[in-house]
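With one protein chain removed, the remaining protein chains of the complex are shown where they sit.
A, B and C are the chain letters, set down in written order, and residue numbers restart from 1 in every chain.
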Amino acid sequence: MQAAVMFGYNDLRVTEMPVPRPGPDEVLIRVQACAICGTDPKIVAHGWPNNPPFGQYIPGHEYAGTIVALGEGIADYQVGDRVAVEPHKGCGHCENCIRGFYTTCLNYGNLAAGHRHYGFTVNGGYAEYAVNHVNTLHRIPESLSFDEATLITTAGTAQYGITRIGGVRVGETVVVSGPGPIGLMAAQLVKAEGAGRVILTGTRQERLDLGVELRAADITINIKKQDVVKEVFSLTNGVGADLVIECAGTAEAAKDAVEFTRKNGRVALIGIYQGDIPINLNKVVQWNMTLAGGKAEGDWSLRRVLPLLADGRVKAGPLITHRFPLREINQGIKTFVGREGGAIKVVIHP
Amino acid sequence: MQAAVMFGYNDLRVTEMPVPRPGPDEVLIRVQACAICGTDPKIVAHGWPNNPPFGQYIPGHEYAGTIVALGEGIADYQVGDRVAVEPHKGCGHCENCIRGFYTTCLNYGNLAAGHRHYGFTVNGGYAEYAVNHVNTLHRIPESLSFDEATLITTAGTAQYGITRIGGVRVGETVVVSGPGPIGLMAAQLVKAEGAGRVILTGTRQERLDLGVELRAADITINIKKQDVVKEVFSLTNGVGADLVIECAGTAEAAKDAVEFTRKNGRVALIGIYQGDIPINLNKVVQWNMTLAGGKAEGDWSLRRVLPLLADGRVKAGPLITHRFPLREINQGIKTFVGREGGAIKVVIHP
Amino acid sequence: MQAAVMFGYNDLRVTEMPVPRPGPDEVLIRVQACAICGTDPKIVAHGWPNNPPFGQYIPGHEYAGTIVALGEGIADYQVGDRVAVEPHKGCGHCENCIRGFYTTCLNYGNLAAGHRHYGFTVNGGYAEYAVNHVNTLHRIPESLSFDEATLITTAGTAQYGITRIGGVRVGETVVVSGPGPIGLMAAQLVKAEGAGRVILTGTRQERLDLGVELRAADITINIKKQDVVKEVFSLTNGVGADLVIECAGTAEAAKDAVEFTRKNGRVALIGIYQGDIPINLNKVVQWNMTLAGGKAEGDWSLRRVLPLLADGRVKAGPLITHRFPLREINQGIKTFVGREGGAIKVVIHP
Partner (left out) sequence: MQAAVMFGYNDLRVTEMPVPRPGPDEVLIRVQACAICGTDPKIVAHGWPNNPPFGQYIPGHEYAGTIVALGEGIADYQVGDRVAVEPHKGCGHCENCIRGFYTTCLNYGNLAAGHRHYGFTVNGGYAEYAVNHVNTLHRIPESLSFDEATLITTAGTAQYGITRIGGVRVGETVVVSGPGPIGLMAAQLVKAEGAGRVILTGTRQERLDLGVELRAADITINIKKQDVVKEVFSLTNGVGADLVIECAGTAEAAKDAVEFTRKNGRVALIGIYQGDIPINLNKVVQWNMTLAGGKAEGDWSLRRVLPLLADGRVKAGPLITHRFPLREINQGIKTFVGREGGAIKVVIHP
């Protein structure tokens, strides 16, 4: 099969590879689409802890396709089923897995223990075929294309952040910070889960506008043009936001999120931060705030958001701006990283 | 002023009464609309524990109007403000009030301690004027009429049931049992809060159909025509409902709710039940279920659902089928009780 | 090996059986002690859904012993390790297992799917040797004997009920209803987890007294001699119990539990109930109560209670009243069922 293989740092090449075989509780998938995630360019540049050896390592973790073969013990899926996958499969034996927290499996990267992180510690979806454990499969509703289905993981990740902070409480004023793919999903999700008002903040006006077009954002704040802390307080009669979903991943965004949250308010953290981030911890105490990090797409979140994607309450399509065949994957990554042509989500077709 | 006054059991008369005066932290409201709630006919027939003396007792607790005078200490409201009210005002001193559970105030009915239950233990809204404590006021969005605003309490009560059972979790299959005013509000709310599918069950087809028209119910089950337990399992691949909002208030509905809930599922109870209700308690244990009763409209639920009513995600208007002037209140109650002309919600105009 | 095998209803015989072999992720245990649980006599009388065929079925699910052989893939245990086991091992693939609710696995009894219920759907511990999946193993602290270790499951089951209802909140007045093994564990646990006062209720004075001797119960109520509802209200200034752990499993106890719980209070249900149980459901609503069933020992509860058993905050020893060798298992069951000689917990030594 054709696959994009890492041969070294910054050396991703499309080449011929053997089709993998599904083991017990696994299926073989003909990958139809695999979206580029923000971590992919980092993997291409720096690899990933415990990644497969260079020359064999196929990244890509947001993919969807059709089941073409079943390993031993698969009872709930058939050949021909259209499925999206989630990247994390816990070991199933550690305390975190047993208690349902498989994205924070204590045996991360330990293949012998049964852990899999598709596209990271085992091969993923930048290939014509991929093998996945049954626990990572989610049937795609008929109303969704394969391209759209690659964003179920994006939606699931946004959802897990929302779940981890305790969910949206009806009528809340929610700030979603960072209008990237996860933020745009988060904005749609919180609105579809009962938020009163959604305020979307960020630096790129066209992405903010997309949040409004998606009927997710009621108000947008361009933080380059406005003082976001001041603005949020102004929009909330001086009280602050009930809930913040911080997806931007910058030090400034994290700091601001703490600043414009109300007394007794909550902040979900799902960005990727670099180094120690200075935040007003005293405000966290004195304002009785809660912060929760959300690690990836835990709690079967992909399955749970499916009905909202299926009936269009949450939309994936408008986030997909570019598509490339597998052989042009490096061009796809370049487009994604450089946000060329307003790129938001770029999908690869193996 | 004109008011409907209880002169004895089954003796509600519209008569002249003095306009009440707002005390500290209270306002005087010119009542524009007061909806008939299911408890009102019971009050007319049997009174209520600790009700004001006959000859002085004005019932009615779902009302909205315009503030016409301010008592001492009112800082956040102005004369002219349009407000809906909530019936419960806790004492503010007992453990439950201090911890935020004012609808289960331990000083219920104790006026000296500061407790008020408008329309029950103190006078309510079947009158041209009513006095309310500031804690019970909620400004009406411009998009809502006074008639619609009388149903904010209905929505708030449905919401509190949902809140008490832990909220809707995104994507869940939710059964709303009983398509009365509270059930129709609950169905709209759970859908607007992220339910995957909403199944509305009941006996009156036109109410079930209304649930569909409101875009709340995805599926309806007429329990007179179908075996509801069997049907719910069939619709859920034999798993059962994730969440049930039981609003019907019958023994059969409560029993069925427990039966068709899934392993690890949840049942919110907001119906009014008579006598001891036989339920399959062993299933509650063996299926790891949670049941929660929701007492009225606690947790500031009226305020929280307002944004969803304001922008039309939840609709009150279609539930209002009849309107009567105050002098015809007994006709209004008769219409409501007998469900004459398909009556769902009947609004009185003082 | 010697094992107690079910040859038919009410036909449990100690006979020679082959020593089982551990498969992947399994260990072989030399069973040192296996306690009789309340379900065992029912199994002997009526079997269990999906039990192994008569002539091969070895019941017994509360056991402890020494690991004597390791199956493939066992990395965290060694031969010689002293372990107690928990009976439930979920399939690992269904929604409930993935989300951490393995005691309510949707594939209960489906061996092909990977579910195991030791002593119920697969063989258990009334034998010299037993095989267990790694997920069901818990190392025994040095301070606990094998006999005591058989009660870790009992403690874990009580704990899961407490966990399911939201845990003890510090200072609460907790009623534990039913002073059997689970109730006596529950009483100790709630006290060790911050209960203010523990009220133990039941019919057998010597068991109530044991609750006091264990320094768990502050107050006991013999429901044969006292009106338990009246008494609980009297002990709580008319407010009612904050939390009830209902372990008695009778209709009367369940009904009473609902009656004597306070406004905004909670009831954990861990008894085994027969048929539909009439309860005051209207009180559940009007008093804003929560009820939660707890299915067995979920959420890794055995592991979690271990530190409290290890340092003596919770005691297992005083609950063990009788011990029998395996060959006298039927005498052991008779003693347990008839509560002969004040039998509480009876341990079998294979």
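Note that in this section a contact is a pair of C-beta atoms (placed from the backbone, for glycine too) under 8 Å apart; a residue touches a chain by one contact, two chains touch by 3 or more.
Predicted, not measured: the structure shown is a model, and the values here were computed from it.
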Residue among C:8, C:55 or C:171 that touches the chain left out of view: C:171
Given B:101, B:273 or B:287, the one touching the chain that is not displayed: B:101
From B:2, B:56, B:135 or B:280, residue that would touch the chain that is not displayed: B:135
Footprint left on chain B by the chain that the document does not show: 25, 73, 75-76, 92-93, 95, 98-102, 112-113, 134-135, 299-300, 303
Where the missing chain touches chain C, by residue: 159, 162-163, 167-172, 189, 192-194, 196-197, 303-308
Interface residues of chain A (partner: the chain not displayed): 96, 99, 101, 103-104, 106, 164, 239, 254-255, 263-264, 269-295, 298
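Here is the rule we use: only the chains that are shown with their structure count from here on.
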Degree value of the rotation bringing chain B onto chain C, based on Cα positions, nearest 5: 180
Centroid distance [mean C-alpha coordinates] between chain B and chain A, Å: 39
For chain B, residues that touch 2 or more chains besides their own: none
